[in-house]
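Provided herewith is a single structure, encoded as structure tokens, for subsequent inquiry.
Yeah, one chain of the complex is gone here, protein chain that is, but the others are all in their spots.
Read from first to last, the chains carry the letters A, B and C; within each, the first residue is number 1.
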Amino acid sequence: MNERRKCAVALLLIDVVNGFDFEGSERLASDAMAAAPNILALRERAHAAGIPVTYANDNFGRWRSAFRAIVAACSDPSQPGSKVSQLLTPSERDYFVLKPRHSGFYGTALELLLEQLAVEKLILVGFATNICVLFTASDAHMRGYEVIVPSDCTASNTPELTQQALDHMRVVSSARVVAGAAVDLAQLSR
Amino acid sequence: MNERRKCAVALLLIDVVNGFDFEGSERLASDAMAAAPNILALRERAHAAGIPVTYANDNFGRWRSAFRAIVAACSDPSQPGSKVSQLLTPSERDYFVLKPRHSGFYGTALELLLEQLAVEKLILVGFATNICVLFTASDAHMRGYEVIVPSDCTASNTPELTQQALDHMRVVSSARVVAGAAVDLAQLSR
Amino acid sequence: MNERRKCAVALLLIDVVNGFDFEGSERLASDAMAAAPNILALRERAHAAGIPVTYANDNFGRWRSAFRAIVAACSDPSQPGSKVSQLLTPSERDYFVLKPRHSGFYGTALELLLEQLAVEKLILVGFATNICVLFTASDAHMRGYEVIVPSDCTASNTPELTQQALDHMRVVSSARVVAGAAVDLAQLSR
Partner (left out) sequence: MNERRKCAVALLLIDVVNGFDFEGSERLASDAMAAAPNILALRERAHAAGIPVTYANDNFGRWRSAFRAIVAACSDPSQPGSKVSQLLTPSERDYFVLKPRHSGFYGTALELLLEQLAVEKLILVGFATNICVLFTASDAHMRGYEVIVPSDCTASNTPELTQQALDHMRVVSSARVVAGAAVDLAQLSR
């Protein structure tokens, strides 16, 4: 095993392909759209640095659909989340797991993929901060991963809930909470 | 399969056998001791109603120890949590799983035990509200259990953290948050 | 919950989309091609009866690929398994999970999907009998599913290994081993 790769970091995009297709999602869709360029910038930096990018995305109950079909459905202009989904459409080089529930680790191959990539640190971005990001952070911490959550690369129904969830992850899951631009990928790769 | 038992409820005691053996645990130990009689009252009512009681308790890294030895260690007068551990010592009729991490579901037989008991609703009590209770509530909700968290049967480092965690479980894990005395076991058993 | 659906059965196709791209696979590819029409016939009967069909298929280490791309790769004429893969190409109405290892249950959402479909009985077909079919049968039995393995809908490196694996599943995983045509879908659906 390549010991250098044992220190590897991965960027995990949680439910960024998302129609936000539910009553009262305007605020979340709007705040997610504010976060989306920060997420995109981080993804581009990860690509440039050779850091693996993985989408852990809800299947939204579409058990028969491939991720591509889910991306298409969420990118449909009728969806409140269409712009976010379009901006953050996965590239061919990105990994993905379709998750059936809140946490990226539950009922998916995420842990096996990360093990194969020799990942020990996870940068978590996406939506919603207090639900799927928080559940995934809990599961990551419980499994021994270091967790980093860029505060401007996530959103939830209200800024208050976002802040509380960030505080919770910092205190309980030992997450480092920093601005996306302040994430030092070179340092994390060491 | 007995369809009536499919609606069964279980009481889950999370890390109530606990030395609280860490720097700055005085407040938690004190608030836990305030909650302990409420937990005991609920356990007695569960016993009387024939509702299964399960301890999901940390092994505190003592991988070679039986639960009994952990109870003894946590009940030692040298431990800040000794009084809580003594008051809530498990009885012979109670089930238990020793958990190696935060959530009662991770690395334990809890899900299989609940399935065998045909449990669909979980009353969660114990410590700390924002850590092991919250992680267990998340995992329970993700697995489709109904979650009830009696607000006076739990504690964390500060009342603010307890309240935030209760709010979080109510919003995100659809937990019903009520006083322990208000938990209607007869209704939940139906 | 719909009690009638609780008795539901599902057909599970294990690694039938398969290039058999390894040294010495001729015999397996040939025996798999003999089994393929029996599998297809069973799948058609399942479709007609409204019984859910799920592909539990290896991702062959292609973590970035959708199932469609894996089907295309395995169906390439250069592959020893191309004819089997072409004949058994999934239809739009079929479910699928991409599995990273031997068992269909490990690192996948299979259990959650089956739970949602209220499935309690699993008809297992595919390749190889003594590896991925056997591992999946073990995991299914351990989780309480009834297991049915049609003996002419599976193959392995040699007929002896196939027979031993069928015997093993019958004895250890309580599998019913019958010919594909003898599988009574109407009875299993009850």
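Please note the rule applied: a contact is a pair of C-beta atoms (placed from the backbone, for glycine too) under 8 Å apart; a residue touches a chain by one contact, two chains touch by 3 or more.
Bear in mind the structure is a predicted one, so any value in this text is a computation, not a measurement.
For the options B:A34, B:L112 or B:A179, the residue in contact with the chain missing from this view is B:L112. Screening C:N38, C:T108 or C:N130 for touch with the missing chain picks out C:N130. The chain not displayed touches chain C at residues 101-103, 106, 130-131, 134-135, 138, 141-142, 161, 164-165, 168, 171-172.
Panel shows chain B; residues 59, 63-64, 66-68, 92-96, 98-101, 107-109, 111-113, 116 of it touch the chain omitted from the view.
Note that in this section only the chains that are shown with their structure count from here on.
Interface of chain A with chain C: the two copies contact each other largely through the same residue positions, with over half of all numbers used appearing on both sides.
When the CA atoms of chain A are superposed on those of chain B, the rotation angle is 180 degrees to the nearest 5.
Taking each chain's centre as the average of its CA atoms, chain B and chain C sit 41 Å apart.
Between chain A and chain C the centroid-to-centroid distance comes to 32 Å (mean Cα coordinates, whole Å). For chain A, residues that reach two or more other chains under the stated contact definition are 101.
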